[in-house]
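What follows is a single structure, written as structure tokens, with notes after it.
Shown here: the complex without one of its protein chains, the others still in place.
Entry: chain A
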């Protein structure tokens, strides 16, 4: 399997034109993030080097784009409008799939390091990752709805555009860091690195970062899904015990 993959990569890279000899060697500060009870966000360092068979190709210097994408889910976006003097939800648009987290870092402004066609082909910029196929049937103007998703999630640090944040040294070494917010969801975070020259992707590399709940978090989450009745009764038992405990505790205090 591995050999086949290598072979495929070799065939693939051999068919690529001119800059085919540039490859990504990637390192991550951590490829597994554990969500513990005191998890308060995390910073991930992404660094790597460009491997070449020959000298650095002539022409414009190399650019690097790094994209981290969290698990996707369907969404409902609602818009409020004033009706009879009060603000109510009027239009609703369903988004088929939008990532729970998305960060894209680039060595320059995104528009310069990546052409629009390449962006569309690889789904790199944030609008490219939000898919709303049946949207036009629901609302006349789907654009403000997708913009709103990007705006709202951007405000809470879930969508990040980090232009000029990838440092490149000697067209060979690159590094960037992405802050993962504390309201992170579980799942496989697809991490992609693109090498571009003149806006064209010359090479790319993909790996995943696993974000998982561990310990007590894991236990409670599993229990709530697998044995909901026991979980519910346990919650109630804790509530009753705490209520009784506080009452008894205060009584002791009052006697003395």
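Keep this in mind: a residue touches a chain if its C-beta (ideal position, glycine included) is under 8 Å from a C-beta of that chain, and two chains touch if they have at least 3 such contacts; residues count from 1.
In this text, contacts and distances are computed from a predicted model.
The complex includes a chain that is not drawn, and of the options "Spore coat protein JB", "Glycine/D-amino acid oxidase-like deaminating enzyme", "Ribose import permease protein RbsC" or "Probable membrane transporter protein" the UniProt name matching it is "Probable membrane transporter protein". Contact with the chain not shown here comes from a single listed residue; of A:60, A:117 or A:182, that residue is A:182.
Along chain A, the points of touch with the absent chain fall at residues 35-41, 73-82, 85-89, 94-95, 144-145, 148-149, 151-153, 156, 182-186, 213, 216-218, 220-221, 224-225, 228-229, 231-236, 238-240, 242-247, 249-251.
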